[in-house]
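Here the structure is laid out as structure tokens; the discussion comes afterwards.
What follows is an incomplete set of chains from the complex, kept in their original frame.
Every chain is named by a letter (A, B, C and D) in the order it is written, and numbering of its residues begins at 1.
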Amino acid sequence: MAAVTDGPVLVEPGSDDAKGMYKAARELAKLGKDIVIQLPIESNGLRVARLLSQDQVAVCASGCYSAAQALVAAKANVAYVAPSVGPLDDIGSIGMDLVEQVIRIYDNYGFQTQILVSQLRNPVHVLDAALMGADVATVPPAVFEQLVRHPLTDELLASRKK
Amino acid sequence: MAAVTDGPVLVEPGSDDAKGMYKAARELAKLGKDIVIQLPIESNGLRVARLLSQDQVAVCASGCYSAAQALVAAKANVAYVAPSVGPLDDIGSIGMDLVEQVIRIYDNYGFQTQILVSQLRNPVHVLDAALMGADVATVPPAVFEQLVRHPLTDELLASRKK
Amino acid sequence: MAAVTDGPVLVEPGSDDAKGMYKAARELAKLGKDIVIQLPIESNGLRVARLLSQDQVAVCASGCYSAAQALVAAKANVAYVAPSVGPLDDIGSIGMDLVEQVIRIYDNYGFQTQILVSQLRNPVHVLDAALMGADVATVPPAVFEQLVRHPLTDELLASRKK
Amino acid sequence: MAAVTDGPVLVEPGSDDAKGMYKAARELAKLGKDIVIQLPIESNGLRVARLLSQDQVAVCASGCYSAAQALVAAKANVAYVAPSVGPLDDIGSIGMDLVEQVIRIYDNYGFQTQILVSQLRNPVHVLDAALMGADVATVPPAVFEQLVRHPLTDELLASRKK
């Protein structure tokens, strides 16, 4: 995985109409190299995303809950697409299955868009994303601490201290 | 699943030595038909569990993190075994795989012990448990509410109200 | 499949609060043996569904878009649950996968609730439902006509007429 | 397989309208116990098939090129359905796949209609039908002779004669 904890810095342009979004995004993009503009996957968002991508501004398509959305986002040449795992699990749909579909589709077409798996809620989510080979995963600090820990490691450390 | 929300009422006898545990458990068991004595899977706990089961007292073997433990618990004739899903996920081990192993082993031998899947944390856990055919699952109220909800159902209800 | 074209006659009680729903449903149920009360899967709907089922009134839980919902509906003892295939396809989620999950879960627990596959839109939906062994499928007349037809059958009939 | 060479004697009522078909079929059915009325799967044919089946007249639904057609035929309670293997192969569609689908669907619902695999053209067709467990297969005499023969059997017989 390209980066477990420190992915791109995502910022949302605070506007609803396409024109305002585009203008705000261009300003925000000047703030730093790591800045990535976060735009939702809907008509306006995608139109602005396409323009910004042509301007070499990195965009992250968020609010992605289906592989069809991820396909459309990649066709808009965004830098990142962010499938949301947790909220899908919450409605009884297996979030990681979405990630698997997106990886398979992106592999089929050699899309450059990176898959930024988001809203992971436990170490098994991270494990699954790694086994699938997702590009990036954003992990909350609490989960990151869990990744490092295993009770047998604790026992080992304790036994050495004795 | 025999019961999604209202499984047995679990109580722990407040003692550490086998004798005290057994005595406390016999008293607790008199409190009602739904009372199930919760005992951890370790030497003392299992010895008491075996005795109580011979006395027809319902025991739930808790603290179960491996199929080997569940096998030993079933040989002690307990009424329930409670594989803990969430804590295994927390150490990067797939908790539901344990449930699958226990179901397969119990099916092989026709054990009467019921599998009470516990510490489920999201609707996908419940979905998986149901697809595997676990006997009982204890679901926290927040997860139970999530089970019922789907955004397309919300849309349907909203459209009818118009 | 128990019935391709003529499933139960579904009617919705025209009320939003639980009390009104229940009362309207009891009246509607007296209209005929084939009447089935259609109630959405949400808190109020499920509460009423449970009461009606206890009164031996046939209920169909509609607005079902996840297997978790179907599980909860079966626990309320409804006569039918109606997974909606078309609307899931419309959001890029494979509707027939839901039907497969529901069938597997109901088989695991021997639930009596019948699976009434609904909003099928083409003959392949019907084929899939039949291959999975769904209980009932409601097929629009246009699709039913397509089921019967095959161009090789047309050729055969044409050649006989010559 | 219930019968490799001597399946039912199929006869077609020589009429195109439903009334004529029905009348002719009733007459033909009186000719003998083995007589089976062959009717094509289309609106008229199915309507007459349903009536005759109610009269306990054995009907064979012919011109069957899709599992959907076989499903509709079974719902009309015909005695036999005859999936046509060769003509499907001729248009580059795998005919035996149809037989497999029909067997699976009929198994799901316990349909009484027998599957009479027809227009088989070589021993591998018969082998596949037997491996799938089709009820009956009509085999042309030339194919039947091929079934019995194997060059190693010929060698064995020749070596014994020496």
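Convention: a residue touches a chain if its C-beta (ideal position, glycine included) is under 8 Å from a C-beta of that chain, and two chains touch if they have at least 3 such contacts.
Given the structure is predicted, the values throughout are model-derived calculations rather than measurements.
Novice: Given 4 placed copies of the single sequence, give me the total number of copies for the whole complex.
Specialist: Number of sequence copies in the full complex, not just those placed: 10.
By our rule, only the chains that are shown with their structure count from here on.
Novice: What's the overlap between the neighbours of chain A and those of chain C?
Specialist: The common neighbours are B.
Novice: Suppose chain centres are the mean of their C-alpha atoms. Which chain sits farthest from chain A?
Specialist: Between chain A and every other chain, the largest centroid distance is to D.
Novice: Matching over half of the contact pairs by residue number, can you pick out the copy of the C-D interface from A-C, A-B or B-C?
Specialist: B-C
Novice: At what distance in angstrom does the C-alpha mean of chain D lie from that of chain A?
Specialist: 56
Novice: Could you grab the centroid distance between chain A and chain B? Build each centroid from C-alpha atoms only and quote it in angstrom.
Specialist: A distance of 35 Å separates the two centres.
Novice: If you average the Cα atoms of chain B and of chain C to get two centres, how far apart are those centres in Å?
Specialist: 33
Novice: By the touch rule stated above, which residues of chain B touch at least two different other chains?
Specialist: Touching at least two other chains: 123, 126-127, 146-147, 149-150.
Novice: Name the graph shape formed by the protein chains and their touching pairs; answer line, ring, star, complete or other.
Specialist: other
Novice: So in the complex, which bits of chain C are touching chain A?
Specialist: For chain C paired with chain A, touching residues are 66-69, 91-93.
Novice: Inside the complex, what are the residues of chain B that reach chain C?
Specialist: 1-2, 4, 123, 126-127, 130-133, 146-150, 152-153, 156-157, 161
Novice: Could you pull out which chain A residues touch chain B in their complex?
Specialist: Those in contact with chain B are residues 86, 89-92, 94-95, 121-124, 126-127, 146-147, 149-151.
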